[in-house]
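Before I ask anything, let me first share the structure, which is written out below as structure tokens.
Note that one protein chain is taken out, while the other chains of the complex remain in position.
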Amino acid sequence: MFAYLVRRLLATIPVMGVVALFVFSLLYIAPGDPAAVIAGDFATAQQIALIHQKLGLDEPFFVRFGHWLWAVLHGDLGISIFTNLPVTQLIGQRLEPTLALTLTTLVVTIVFAVPLGVIAAWKAGTWIDRLVMIVAVAGFSLPAFVLAYLLILAFSIKLDLLPVQGYVSFRDGFLPFIEHLILPSITLGLVYGALIARFTRASMLEVLSQDYIRTAQAKGLANDQVLLRHALKNAAVPIATVIGIGIALLISGVIVTETVFAIPGIGRLTVDAILRRDYPIIQGVVLLFSAAYVLVNLLVDVSYTLLDPRVRY
Amino acid sequence: MASIKRGLPRLAVAAVLAALLGAPAHAQTSGKTIKFIPQADLRVLDPIWTTAYITRNYGYMVYDTLFALDEHLHPQPEMVGSYKVSDDKLTYTFTLRDHLKFTDGMPVRSADCIASLARWMKRDALGQAMAQAVGEMKPVDDRTFSIVLKKPFPLLLDAIGKLSSNVPFIMPERVAKTDANTQITDPTGSGPFKFLKDEWVPGSKAVFVKNPDYVPRSEPPSWAAGGKVVKVDRVEWDYIPDPATAAAALNAGEVDWWEQLPPDLVPMLRRNQDVVVADTDPLGSVGVARFNSLLPPFNNVKMRQALLYIVNQTDIMTSVAGDPENWKACYSVYTCGTPMASDAGAAPLMGKPDPAKAKALIKEAGYNGERIVLLTATDQPSINAQANVVADEMRQIGLNVDLQAMDWGTLINRRASKAPIDKGGWNMFFTWFGGADMLNPSLNFPLNTVGEKGWFGWASDDKIVALREQWMQASDAAAQKQIATAIQEEAFSSVPFIPTGQFIMPTAFRKSLKGVVPAPVVFLWNVEKD
Partner (left out) sequence: MAAISADIVVRAPRRRWLRETVRRHPTVVAGSLILLAMVAMAIFAPYLGTVDPIAVAPVKRLRFPSELYWFGTDAYGRDVYSRTLYGARVSLQVGLGVALFATVFGLAIGLVTGFVRLADALLMRVMDGLMSVPPVLLAIALMALTKASLGNVIIAITISEVPRVARLVRGVVLSLREQPFVEAARAAGTPLLRTLWRHILPNTIAPVLVQATYICASAMITEAVLSFIGAGTPPQIPSWGNIMAEGRLYFEIRPYLIIFPGLFLSATVLAVNLVGDGLRDALDPRLARRM
């Protein structure tokens, strides 16, 4: 087990290395001269040259990559071009809303989508199954921002039930905190939930067609017992996998959701940075999201041992 | 009504959630906090380094000025208690009023004022003009200092009481000593508010609290002048980039004040009885179409003149501001409705569009289907609208228009390029100025036709430059007006830029706010909240 963990951890190093190289290349090939931007509107050529030198912008690619990587490993992601603040500080300020949003969505989605998938599989071929699957495909096909606006129009503007925008920290009251997260979570969770529901149904169908389930049924075990004790347990591993892979969808969705609902999280930081070509922030955010993705999938892999006792490493 | 309507279902949701989660429902106490949606995101804390309006507005929160412009366009003493002008008009002596104190606890001294003015004079165009006249700035004592001129500079008080970017804010000497080309980040000032830098989240939020040590003047507020009495404890700037979300937030009462809204949303907000839509800016904003005078085809004056005949302010302004109550045509290079404005020389722009005349000029210019690159910023509706309409008008007379869309941040980088268009250069871009920045020849950026050293587009017209010098030396209003008119006539002939109309960016706030100061800049003093 321990050896596996170490091996698995080591395997993430080349992946993150590639991401780091990619992220660094972003700034390297980015059009525009960061020195000119930093120097401001009225700078002379000499001042720009000076900043060039100071930032080491004239050195060869791999030397600069080395410096940059060294700094990143020491927790230094550079300075934002437009605000002059450290990128780590800007990201740090915005972690809480994004974590709150993604975790809420993750939990709520799994709580709804997995049972829906199980029911659909159990009632395969019936109208319940059809309905669940149609909703799932539709969920796949509705762009998040369209859904977001429809939700705001219905629940905030017409019905006046929920806040339109913003984020309230849980420290400022639990109820406003939850209220502000309901619509964003639905927006963010739909695609992800659709994916999980579809996959759960498929995994369950596969397991349900196995011989030992038939044996269990033949032995006279109650249906729900079969469903939960045997089938779901065996379908757990593929379901966990898709939960991990689906995190990518969640991250993509965060960018749109936070923009529409004016949530001051990392997703909006990303959009702002893209629009202003603030490359150090773009680098930091891509690095962070990729690391999060790799980490979640690492956790999922490790969780296999808990979900399925047959898996031994 | 809305609050009651809102309250009931909310309570129901609250009860259900509280029951579900077993958590006590906290009521969020807001106290005397104004939640304000600013026009842009505050990113730079140096109002001397940048001309961005949002940073200027931040400056008015945390800093104070020696003089300030009132609603009659007269500079009035603000930090200055009393001042003397020598008979030869060459020596100005200023004495600061009592109780001026920076937020770091230090008193405001003459040295602070001198250092602040010196730094401002390196960046600001009017400041640079003043620098040429200033011989010496010296402290007399801790609270008195004098400015000694080499030659008369009648605009001195107007300069140090300048309303819009760059405003000569007074900072502590240690901060003002920073090189003028390096951004400062220290928010220590002596203004009516204090900036909480720890709570600043660029891209989202900036927080100010009342400065308890600030002693306002006793006069009533008038534009930037008069008593800046802060009547709330805290002001939060919540930046919401999406106007639809911002509108909904104001409608729902989640914020108190939206600084600048797209005019198209006015009717909708007016329907809400708890919201006041007001036009607090008497000067409005002025649209500007700017040419790159260095590159063909607009290095040819005939090409620039041709566009005067097709640019249609009515079409442009309808797209920018919708309903005619929100805009008016303005055939002047100065802000219409102010003393220097007239329609002298504006005939080509004023009449009905004359495509035939434009085509003839284009032919004379020898234009041969070369690509013309227009830059537009899609995140700035009032800029994007100007660009789209003008691009269409240009296409219709057979110009080969390449409208390149980007965001404002990219545009301000792109417009700095003097390269040819196939190397990232450009031929035309659009922007707007607050009316306060177009009042007269000394303030007007695009009229500063000093060529490559000037504002983007680098128009060069020595005649205007000479007239501008004269204007700054003019002794009375009549002389000023005469020279200003001559400048305008020349400007409609050499066409460094084309004014595209004057429009209002309305502001909207909840009924619970009282005492908003009508001015070209949004100020947060004097505002009460029920």
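Residue numbering begins at 1 within each chain, and the chains themselves are lettered A and B in the order written.
As a working rule, a residue touches a chain if its C-beta (ideal position, glycine included) is under 8 Å from a C-beta of that chain, and two chains touch if they have at least 3 such contacts.
What you are looking at is a predicted structure, and each value in this text was computed from that prediction instead of being measured.
Participant: In the whole complex, not just what's shown, which of B:Leu90, B:Ala118, B:Ala244 or B:Val465 touches the removed chain?
Facilitator: The single option touching the absent chain is B:Ala244.
Participant: Could you tell which one of B:Asp186, B:Asp379 or B:Glu489 touches the chain left off the display?
Facilitator: Touching the chain that is not displayed is residue B:Asp379.
Participant: With the full complex in mind, choose from A:Leu5, A:Leu26, A:Val108 or A:Leu161 the residue touching the hidden chain.
Facilitator: Of the listed residues, the one touching the omitted chain is A:Leu26.
Participant: Would you indicate which residue among B:Leu157, B:Leu265 or B:Ala508 is in contact with the undisplayed chain?
Facilitator: B:Leu265
Participant: Provide the residue numbers of chain B that touch the chain removed from this figure.
Facilitator: So the residues of chain B touching the unseen chain are 242-244, 247-248, 262, 264-265, 267-268, 315-316, 318-319, 322, 378-379, 381, 384-385, 388-389, 391-392, 403-407.
Participant: Using the document's contact rule, name the residues of chain A that touch the chain not shown here.
Facilitator: 14-19, 21-22, 26, 29-31, 134, 137-138, 140-146, 149, 153, 157, 198-199, 202-203, 205-206, 209, 247-249, 251-252, 255-256, 259, 270-271, 274-275, 277, 279, 282, 285-286, 289-290, 293-294
The definition used in the following text is that only the chains that are shown with their structure count from here on.
Participant: Using the average of all C-alpha atoms in each chain as its centre, how far is it in Å between chain A and chain B?
Facilitator: Centres of chain A and chain B (C-alpha means) sit 40 Å apart.
Participant: What part of chain B is in contact with chain A in the complex they form?
Facilitator: 2, 5-6, 9-10, 13-14, 17-18, 21, 23-28, 41, 43-44, 49-50, 123, 181, 183, 185, 201-205, 238, 240-242, 244-246, 248-249, 251-252, 254, 379, 407, 409-410, 412-413, 416, 424
Participant: If you look only at chain A, which of its residues touch chain B in the complex?
Facilitator: Touching chain B from chain A are residues 31-32, 36-37, 39-43, 47, 80, 82-85, 90, 93-94, 149, 152, 156-157, 159-166, 168, 172-176, 178-179, 259-262, 264, 268-269, 272, 275-277.
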